[in-house]
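Removed: one protein chain of the complex. Kept in place: all other protein chains.
For subunit A:
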Amino acid sequence: MTLYAFFGAIEQGFAYGLMVIGVYLTFRVLDFPDLTVDGSLPLGAAVSAVAITSGYSPLLAIFMAAGAGFMAGAATGILNTKFKILHLLASILTMIALYSINLRIMGRPNMALLGQDTVVDWFIDFTNMLPQHSSPLLFGLICFAVVIVLIWFLHTEIGLAFLATGDNKQMITSQGVNTDNVIIFGVGLSNALVAASGALVAQNQGAADVNMGVGTIVAGLASVIIGETVFGDKTIGRALIAALLGSVLYRIAIGLALGLKLGSFAITPSDLNLITAILVVFALVMPKMKRQFMAGRSK
(Lines give C-alpha, C1' and ligand atoms only; values in the text may rest on other atoms or scores of the structure.)
Protein backbone atom coordinates (compact mmCIF):
# COMPACT_ATOMS: atom_id res chain seq x y z
CA MET A 1 0.00 0.00 0.00
CA THR A 2 1.54 3.30 -1.07
CA LEU A 3 1.44 6.41 1.09
CA TYR A 4 -1.07 7.98 -1.30
CA ALA A 5 -3.33 4.95 -1.04
CA PHE A 6 -3.00 5.08 2.76
CA PHE A 7 -4.03 8.75 2.91
CA GLY A 8 -6.79 7.96 0.43
CA ALA A 9 -8.13 5.27 2.75
CA ILE A 10 -8.08 7.66 5.72
CA GLU A 11 -9.83 10.28 3.61
CA GLN A 12 -12.58 7.85 2.61
CA GLY A 13 -12.86 6.58 6.18
CA PHE A 14 -13.53 10.06 7.51
CA ALA A 15 -15.67 11.12 4.53
CA TYR A 16 -17.98 8.21 5.41
CA GLY A 17 -17.33 8.71 9.15
CA LEU A 18 -20.51 10.70 9.79
CA MET A 19 -22.45 7.97 7.99
CA VAL A 20 -20.93 5.31 10.25
CA ILE A 21 -21.76 7.36 13.36
CA GLY A 22 -25.32 7.66 12.08
CA VAL A 23 -25.52 3.90 11.57
CA TYR A 24 -24.09 3.40 15.06
CA LEU A 25 -26.82 5.60 16.57
CA THR A 26 -29.67 3.63 15.00
CA PHE A 27 -28.17 0.14 15.01
CA ARG A 28 -26.55 0.11 18.47
CA VAL A 29 -28.17 2.93 20.47
CA LEU A 30 -31.77 2.76 19.24
CA ASP A 31 -31.66 -0.93 18.29
CA PHE A 32 -33.24 0.04 14.96
CA PRO A 33 -31.76 -1.58 11.82
CA ASP A 34 -32.16 1.31 9.40
CA LEU A 35 -31.83 0.75 5.64
CA THR A 36 -32.90 4.33 4.91
CA VAL A 37 -29.19 5.15 4.72
CA ASP A 38 -28.83 3.60 1.25
CA GLY A 39 -31.20 6.36 0.09
CA SER A 40 -30.29 9.21 2.43
CA LEU A 41 -26.59 9.17 1.49
CA PRO A 42 -27.33 9.97 -2.18
CA LEU A 43 -30.10 12.30 -0.95
CA GLY A 44 -27.48 14.38 0.86
CA ALA A 45 -25.26 14.28 -2.21
CA ALA A 46 -28.14 15.32 -4.48
CA VAL A 47 -29.29 18.20 -2.27
CA SER A 48 -25.77 19.55 -1.87
CA ALA A 49 -25.04 19.21 -5.61
CA VAL A 50 -28.21 21.09 -6.56
CA ALA A 51 -27.56 23.73 -3.87
CA ILE A 52 -23.98 24.29 -5.05
CA THR A 53 -24.87 24.45 -8.74
CA SER A 54 -27.63 26.97 -7.93
CA GLY A 55 -25.08 29.22 -6.27
CA TYR A 56 -25.38 28.44 -2.55
CA SER A 57 -22.20 28.13 -0.52
CA PRO A 58 -20.83 24.56 -0.26
CA LEU A 59 -20.92 24.83 3.55
CA LEU A 60 -24.59 25.80 3.59
CA ALA A 61 -25.16 22.93 1.12
CA ILE A 62 -23.98 20.44 3.78
CA PHE A 63 -26.49 21.80 6.30
CA MET A 64 -29.26 21.70 3.69
CA ALA A 65 -28.32 18.08 3.00
CA ALA A 66 -28.46 17.29 6.72
CA GLY A 67 -31.93 18.86 6.92
CA ALA A 68 -33.17 16.73 4.03
CA GLY A 69 -31.62 13.64 5.62
CA PHE A 70 -33.37 14.41 8.89
CA MET A 71 -36.73 14.51 7.11
CA ALA A 72 -36.03 11.19 5.38
CA GLY A 73 -35.10 9.54 8.68
CA ALA A 74 -38.10 11.06 10.44
CA ALA A 75 -40.31 9.62 7.69
CA THR A 76 -38.96 6.15 8.46
CA GLY A 77 -39.49 6.78 12.17
CA ILE A 78 -43.09 7.89 11.61
CA LEU A 79 -43.83 4.85 9.41
CA ASN A 80 -42.48 2.65 12.19
CA THR A 81 -44.00 4.28 15.27
CA LYS A 82 -47.24 5.87 14.06
CA PHE A 83 -48.20 3.37 11.35
CA LYS A 84 -46.75 0.35 13.15
CA ILE A 85 -44.74 -0.84 10.15
CA LEU A 86 -41.81 -3.13 11.05
CA HIS A 87 -38.62 -1.01 11.34
CA LEU A 88 -36.77 -2.93 8.63
CA LEU A 89 -39.66 -2.64 6.18
CA ALA A 90 -40.33 1.02 7.06
CA SER A 91 -36.73 1.89 6.23
CA ILE A 92 -36.79 -0.11 2.98
CA LEU A 93 -39.91 1.79 1.91
CA THR A 94 -38.26 5.16 2.56
CA MET A 95 -35.12 3.96 0.81
CA ILE A 96 -36.89 3.00 -2.43
CA ALA A 97 -38.98 6.18 -2.34
CA LEU A 98 -35.77 8.21 -2.03
CA TYR A 99 -34.45 6.73 -5.29
CA SER A 100 -37.21 8.49 -7.22
CA ILE A 101 -36.99 11.59 -5.03
CA ASN A 102 -33.24 11.86 -5.63
CA LEU A 103 -33.80 11.65 -9.39
CA ARG A 104 -36.41 14.42 -9.05
CA ILE A 105 -34.08 16.61 -7.01
CA MET A 106 -31.22 16.37 -9.51
CA GLY A 107 -33.38 16.06 -12.61
CA ARG A 108 -30.87 13.48 -13.88
CA PRO A 109 -28.99 10.48 -12.52
CA ASN A 110 -25.56 12.08 -12.25
CA MET A 111 -24.78 15.68 -11.41
CA ALA A 112 -21.21 16.85 -11.86
CA LEU A 113 -19.53 19.19 -9.37
CA LEU A 114 -16.27 19.33 -11.32
CA GLY A 115 -15.10 22.92 -11.60
CA GLN A 116 -17.41 24.08 -8.79
CA ASP A 117 -16.05 25.41 -5.50
CA THR A 118 -16.41 22.91 -2.65
CA VAL A 119 -15.50 22.88 1.05
CA VAL A 120 -12.55 20.69 0.08
CA ASP A 121 -11.20 23.39 -2.27
CA TRP A 122 -11.72 26.03 0.41
CA PHE A 123 -9.74 24.02 2.90
CA ILE A 124 -6.92 23.36 0.43
CA ASP A 125 -6.65 27.11 -0.25
CA PHE A 126 -6.89 27.91 3.46
CA THR A 127 -4.26 25.45 4.71
CA ASN A 128 -2.07 25.56 1.60
CA MET A 129 -1.48 21.82 1.98
CA LEU A 130 -1.34 19.10 -0.63
CA PRO A 131 -4.86 17.91 -1.54
CA GLN A 132 -4.10 14.33 -0.47
CA HIS A 133 -3.28 15.58 3.06
CA SER A 134 -5.80 18.37 3.43
CA SER A 135 -8.98 16.43 2.62
CA PRO A 136 -8.42 13.64 5.21
CA LEU A 137 -7.58 16.36 7.75
CA LEU A 138 -10.72 18.34 6.92
CA PHE A 139 -13.03 15.32 7.10
CA GLY A 140 -11.30 14.12 10.28
CA LEU A 141 -11.81 17.50 11.96
CA ILE A 142 -15.48 17.57 10.95
CA CYS A 143 -16.04 14.03 12.28
CA PHE A 144 -14.34 14.67 15.63
CA ALA A 145 -16.26 17.94 16.05
CA VAL A 146 -19.52 16.08 15.47
CA VAL A 147 -18.47 13.32 17.90
CA ILE A 148 -17.77 15.93 20.61
CA VAL A 149 -21.18 17.57 20.08
CA LEU A 150 -22.84 14.12 20.17
CA ILE A 151 -21.11 13.14 23.42
CA TRP A 152 -22.32 16.38 24.96
CA PHE A 153 -25.83 15.82 23.57
CA LEU A 154 -26.07 12.23 24.81
CA HIS A 155 -25.40 13.45 28.35
CA THR A 156 -28.29 15.93 28.31
CA GLU A 157 -31.75 14.90 29.50
CA ILE A 158 -33.04 14.24 25.95
CA GLY A 159 -29.83 12.40 25.16
CA LEU A 160 -30.20 10.11 28.14
CA ALA A 161 -33.80 9.35 27.17
CA PHE A 162 -32.43 8.57 23.72
CA LEU A 163 -29.87 6.12 25.10
CA ALA A 164 -32.46 4.51 27.37
CA THR A 165 -35.02 4.01 24.59
CA GLY A 166 -32.86 1.46 22.87
CA ASP A 167 -31.94 -0.25 26.14
CA ASN A 168 -35.29 -0.63 27.81
CA LYS A 169 -38.33 0.80 26.14
CA GLN A 170 -40.78 -0.12 28.89
CA MET A 171 -38.72 1.39 31.66
CA ILE A 172 -38.32 4.67 29.83
CA THR A 173 -42.03 4.80 28.92
CA SER A 174 -42.88 4.41 32.61
CA GLN A 175 -40.60 7.40 33.26
CA GLY A 176 -43.00 9.49 31.14
CA VAL A 177 -40.90 9.71 27.98
CA ASN A 178 -42.69 9.42 24.65
CA THR A 179 -40.52 6.79 22.96
CA ASP A 180 -42.24 7.33 19.59
CA ASN A 181 -40.90 10.87 19.46
CA VAL A 182 -37.48 9.71 20.57
CA ILE A 183 -37.38 7.14 17.76
CA ILE A 184 -38.56 9.62 15.13
CA PHE A 185 -36.00 12.16 16.29
CA GLY A 186 -33.25 9.55 16.62
CA VAL A 187 -33.67 8.03 13.16
CA GLY A 188 -33.93 11.59 11.81
CA LEU A 189 -30.69 12.59 13.51
CA SER A 190 -28.94 9.48 12.24
CA ASN A 191 -29.99 10.16 8.66
CA ALA A 192 -29.06 13.83 8.97
CA LEU A 193 -25.51 12.64 9.67
CA VAL A 194 -25.66 10.15 6.80
CA ALA A 195 -26.88 12.83 4.37
CA ALA A 196 -24.18 15.24 5.56
CA SER A 197 -21.70 12.47 4.84
CA GLY A 198 -23.22 12.10 1.35
CA ALA A 199 -22.73 15.83 0.81
CA LEU A 200 -19.06 15.61 1.80
CA VAL A 201 -18.54 12.57 -0.42
CA ALA A 202 -20.14 14.27 -3.44
CA GLN A 203 -18.03 17.40 -2.95
CA ASN A 204 -14.93 15.21 -2.63
CA GLN A 205 -15.52 12.91 -5.60
CA GLY A 206 -16.74 15.60 -7.96
CA ALA A 207 -20.25 14.32 -8.61
CA ALA A 208 -23.50 13.24 -7.01
CA ASP A 209 -24.81 9.98 -8.44
CA VAL A 210 -28.18 8.40 -7.80
CA ASN A 211 -26.54 4.98 -7.40
CA MET A 212 -23.88 6.04 -4.91
CA GLY A 213 -25.88 4.79 -1.91
CA VAL A 214 -25.78 1.13 -2.87
CA GLY A 215 -24.04 -0.82 -0.10
CA THR A 216 -23.97 2.06 2.39
CA ILE A 217 -25.56 0.01 5.14
CA VAL A 218 -23.11 -2.84 4.62
CA ALA A 219 -20.12 -0.51 4.85
CA GLY A 220 -21.70 1.21 7.86
CA LEU A 221 -22.36 -2.00 9.79
CA ALA A 222 -18.95 -3.46 8.94
CA SER A 223 -17.28 -0.26 10.17
CA VAL A 224 -19.30 -0.19 13.42
CA ILE A 225 -18.48 -3.81 14.20
CA ILE A 226 -14.79 -3.52 13.31
CA GLY A 227 -14.56 -0.40 15.50
CA GLU A 228 -16.23 -2.13 18.44
CA THR A 229 -14.04 -5.20 18.15
CA VAL A 230 -10.78 -3.32 17.85
CA PHE A 231 -11.34 -0.25 20.05
CA GLY A 232 -14.03 -1.36 22.51
CA ASP A 233 -17.31 0.30 23.52
CA LYS A 234 -17.15 0.74 27.30
CA THR A 235 -18.49 4.31 27.33
CA ILE A 236 -20.66 6.07 24.75
CA GLY A 237 -17.80 8.44 23.90
CA ARG A 238 -15.42 5.57 23.33
CA ALA A 239 -18.02 3.72 21.25
CA LEU A 240 -18.55 6.75 18.98
CA ILE A 241 -14.83 7.21 18.41
CA ALA A 242 -14.48 3.45 17.88
CA ALA A 243 -17.18 3.60 15.17
CA LEU A 244 -15.38 6.48 13.48
CA LEU A 245 -12.02 4.72 13.56
CA GLY A 246 -13.75 1.51 12.47
CA SER A 247 -14.74 3.39 9.31
CA VAL A 248 -11.08 4.22 8.67
CA LEU A 249 -9.97 0.61 9.29
CA TYR A 250 -12.65 -0.65 6.92
CA ARG A 251 -11.37 1.62 4.14
CA ILE A 252 -7.79 0.58 4.86
CA ALA A 253 -8.93 -3.03 4.39
CA ILE A 254 -10.37 -2.08 1.00
CA GLY A 255 -7.17 -0.19 0.17
CA LEU A 256 -5.16 -3.31 0.96
CA ALA A 257 -7.47 -5.40 -1.19
CA LEU A 258 -7.12 -2.94 -4.08
CA GLY A 259 -3.34 -3.04 -3.92
CA LEU A 260 -3.02 -6.75 -3.36
CA LYS A 261 -0.61 -8.44 -5.76
CA LEU A 262 0.61 -11.94 -5.08
CA GLY A 263 3.01 -12.46 -7.94
CA SER A 264 1.57 -14.60 -10.68
CA PHE A 265 -1.17 -16.01 -8.44
CA ALA A 266 -4.36 -15.12 -10.26
CA ILE A 267 -5.94 -12.46 -8.06
CA THR A 268 -7.79 -10.07 -10.34
CA PRO A 269 -9.58 -6.80 -9.63
CA SER A 270 -12.85 -8.72 -9.88
CA ASP A 271 -12.00 -10.48 -6.60
CA LEU A 272 -12.14 -7.17 -4.72
CA ASN A 273 -15.39 -7.79 -2.82
CA LEU A 274 -14.31 -11.27 -1.78
CA ILE A 275 -10.91 -10.11 -0.58
CA THR A 276 -12.49 -7.20 1.30
CA ALA A 277 -14.89 -9.58 3.02
CA ILE A 278 -12.02 -11.87 4.02
CA LEU A 279 -9.98 -8.95 5.37
CA VAL A 280 -12.96 -7.71 7.39
CA VAL A 281 -13.59 -11.20 8.80
CA PHE A 282 -9.91 -11.33 9.70
CA ALA A 283 -10.15 -7.97 11.51
CA LEU A 284 -13.19 -9.24 13.39
CA VAL A 285 -11.69 -12.54 14.43
CA MET A 286 -8.18 -11.37 15.33
CA PRO A 287 -8.99 -9.61 18.65
CA LYS A 288 -10.99 -12.63 19.84
CA MET A 289 -8.20 -15.03 18.91
CA LYS A 290 -5.74 -12.77 20.68
CA ARG A 291 -7.90 -12.82 23.82
CA GLN A 292 -8.18 -16.60 23.73
CA PHE A 293 -4.46 -16.87 23.23
CA MET A 294 -3.76 -14.60 26.20
CA ALA A 295 -6.29 -16.47 28.35
CA GLY A 296 -4.64 -19.75 27.39
CA ARG A 297 -1.20 -18.50 28.42
CA SER A 298 -2.27 -17.17 31.81
CA LYS A 299 -3.59 -20.55 32.87
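The working rule: contacts are C-beta pairs under 8 Å (C-beta built on N, C-alpha and C of every residue); 3 or more make two chains touch, one makes a residue touch a chain; residues count from 1.
The rule we apply is simple: contacts and distances are computed from a predicted model.
The subunit not displayed here is recorded in UniProt as "ABC transporter substrate-binding protein", chosen from "Phosphatidate cytidylyltransferase", "Sulfite oxidase-like oxidoreductase", "ABC transporter substrate-binding protein" or "ATPase".
Screening A:127, A:175 or A:211 against the full complex identifies A:211 as the residue touching the chain left out. Contact with the chain that does not appear here is found for just one residue of A:103, A:154 or A:284, A:103.
In the full complex, subunit A touches the omitted chain through residues 1-5, 7-9, 11-12, 15-16, 99-100, 103, 108-110, 112-115, 131-132, 201, 204-207, 209-212, 214-215, 219, 251, 254-255, 258-259, 268-270, 272-273.
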